[in-house]
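I have a structure here, written as structure tokens, and I will follow up with some questions on it.
With one protein chain held back, the other chains of the complex are shown just where they sit.
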Amino acid sequence: MAIAEEGIVRSELRWAAISIGVVSVIMLAIIYAGLVHHINPPSNIETIDPKTLHLTGEFTEPNLGTRVAADGQITSRIVATQFTFVPRCIVLPANRPVTLRFATPDVIHGILVTGTNVNTMIVPGYVSQVHTVFTRTGDLLMPCHEYCGLGHSEMSATVRVVPPGDFKPDSQGGVSCDAR
Amino acid sequence: MTHARNLTFAHLWVAFIAFTIALVLGVWQMWARSPLPAPFLTASTYFSSVTAHGTATAYVLTTFMVMGFGYYVAETALARPLPAPRWAWIAFALGVAGTLMAVVTILTGRAAVLFTFYPPLIASVFYYLGLVLVVAASWIWCVLMLIAMGQWKRANPGRPVPLAMFATVANAVMWLWTTVGVAAELLFQVIPAALGLKAEMDVGLSRTLFSWTLYAIVYFWLIPSYIAFYTMVPQAAGGRLYSDTMGRLTFVLFLLYSLPVGLHHLLMDPQQSNAFKFLQVALTALVSVPTLLTVFTIGASLEIAGRLRGGRGLFGWIAALPWERPMVLATGLAFLMLGLGGFGGLINMSYGMNAMVHNTSWVTAHFHLIFGGTVVIMYFAIAYAIWPTLTGRAAPSLALQRLQLWLWFIGMLVMTLPWHTLGLLGQWRRVATFNYADPIIAAWGPWVIVSLIGGVILLASGLLFVYNLLEFNVAREPNAEAPGALYATAVHPPARVPATLNGFRLWNALVLVLMVLAYGYPLAQFFIIKSPEALVHRVDERR
Partner (left out) sequence: MATGPSDQDLERVMREVPRGAFALAALTTGLLLAGWLLVYFLIFLPRGMVS
């Protein structure tokens, strides 16, 4: 026989090596994006009690939306609940490091921000956190992208990215969409 | 064939009826999401439809197809009667009862939780119990497949188990491992909540348990199609299987690497660490290897067939293949969809890159293309191949079979290619109606309509498929071929194979090691961290 089974298996192993090589290129590019471009999944594993988050702590209503801390850190806190985001509109500056933090008192939600890599699930019992830098200005859509019940289709928010010069915190460091 | 004939008929007809209903629902759902006004549309009807569509395709079509085809292989590849056929019929009855229980619950609006459950949303307990019965039926099937292979090995000491049966049992073993995750989630969390025994639940734990099942289950679905690739396609094309040994190794690699990778469905979840996400991404990259091997092995098997028919040169063998044969045509179309669907899957699994596509229509596009496309088109081809041996009649019209396959392929591309684009534009999932007044969303409208047209083509193809099967009943010409003639011969049929490629003891041990490594801490952490529990939200209140 022109080709014995050993020859056949050798050709398969040669192809397996090439396949593993191709897959390795992909894995290396992934590692590069993670380490050099700082693109990683949102994995901060931070717990919070969904039953009390509206009563005390970080996610009480007066504390929601965008705030600039004394040290200059820009953080936007949003509560996702059946079937709205609180607040429904947040303002963030372009070209600055910002942090978005989400929590939910009820069921699983999730968000993406159109045109960006901002994407996270929002799981009751946990705080979701995404650090990013927005590069383009405008009104971006931030829908709830995970099924959360019958009102899911209507659940959406706006991320208003403004030029850094237009980003003016008030006396308490807050910036909201209404203050225009 | 002794017992398989009626068992296979029964299981496959349940599968295909559920499938047809799912197609109708799917088209209506796409109509609802388009700018065109759709009838009967409320949030409740839409999400009940999505639950029914997902349950019918992901749990009913698949489980009954796997079971029915498994019984067929067990009798025809092993050339012996199925052991304990009464248990097979008990399993069938359980599966049908469970399906009906789940379906009635969905249609009465008491289970709009989607086939992925989404705790702490909790449906009527009868939805989950229905699915438990379907899984229990499949477990009986697994045991029967293991017994059948064991009996054959005792009657044929030292001989290699025929590849089709080895692969079927690999699937059964894998399924037993796979269902552990969802069984634990249902048994310890969801069903107690549905019964009102618990008012709170740990959602991070339930999502992680479900992820254990959710990726490996797609290999449960696809292995029949791969069994066709390895054991039927070379024969249908007039060639030989390039390597029986590599065939066995492929199914072993699926068993090993389909399971410890489920976290790649949770890459955007806050309750798992980057370390374990990355580990499971690396293992996911490994599970692409047996598929890449399959492309080569089946390519070589077809190359043998093409060159035997006079094809010459580097690619001339492709045109020389007998494309008029439905099994061969289906394979070509399946491989095209595998290329596109595989591309989408590689994007999905790429760790940080998942953020670009998670919960967008890109994901919907991927799994419809890879499962609805590559896998299901081979389900059609399998049905067409075995129907003559089941009915005793020859196929009345191969032209109609080919037309049906082409319509499926075209419809699938027309439906899913726009979804890829829409996903990158930000269109998100599980939406009953889009607000087309918003300018960003309005731009998506034309793509959505194109996708809907694809769905309509698929529905036509699905109906033609059922028609083609029914036509056998009025066909005149008797079938001349025995079932055994469907199976391919290898270039070098093995006289013996090592025990590791003839059984699963070693592989079971390795699966255990891999699962402890990959899922040990990700599950244990919930008992260490003690994350706060969420309140149960019932969806089955009467309106």
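Letters are used for the chains, namely A and B, taken in the order the chains are written, and counting of residues starts over at 1 for each.
One rule holds for everything that comes next: contacts are C-beta pairs under 8 Å (C-beta built on N, C-alpha and C of every residue); 3 or more make two chains touch, one makes a residue touch a chain.
Keep in mind that this is a model prediction, so the values were computed, not measured.
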Taking the complete complex into account, which shown chains does the hidden chain touch? A, B
Absent-chain contact - pick from A:T60, A:T84, A:T132 or A:S176: A:T132
Residue in contact with the excluded chain [from B:I347, B:A383 or B:I441]: B:I347
Which is it among A:L53, A:V79, A:A103 or A:V118 that touches the chain not included here? A:V118
Footprint of the hidden chain on subunit B, which residues? 235, 238-240, 242, 292, 295-297, 299-300, 302-304, 306-308, 313-315, 317-318, 339, 342-343, 346-347, 350, 352-353, 355-356, 424, 480-482, 485, 489, 491
At which residues does subunit A meet the chain that is not included here? 1-3, 11, 15, 18-19, 22, 25-26, 29, 33, 37-40, 42, 115-119, 130-135
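Just so it is clear, only the chains that are shown with their structure count from here on.
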Using the average of all C-alpha atoms in each chain as its centre, how far is it in Å between subunit A and subunit B? 30
Report the residues of subunit A in contact with subunit B in the complex, numbered from low to high. 1, 3-5, 8-9, 11-12, 15-16, 19-20, 22-23, 26-27, 29-30, 33-34, 39-51, 82, 106-108, 110, 112, 114-115, 117-129, 141, 143-153
Could you please specify the touching residues of subunit B with respect to subunit A in the complex? 43-44, 46-47, 112, 114, 118-121, 202-204, 207, 242-243, 245-246, 266-274, 277-278, 281-282, 285-286, 288-289, 292-293, 296-297, 300, 346, 350-356, 358-360, 425-426, 428-434, 438, 440-441, 491-492, 494, 525, 529, 531-535, 537, 539
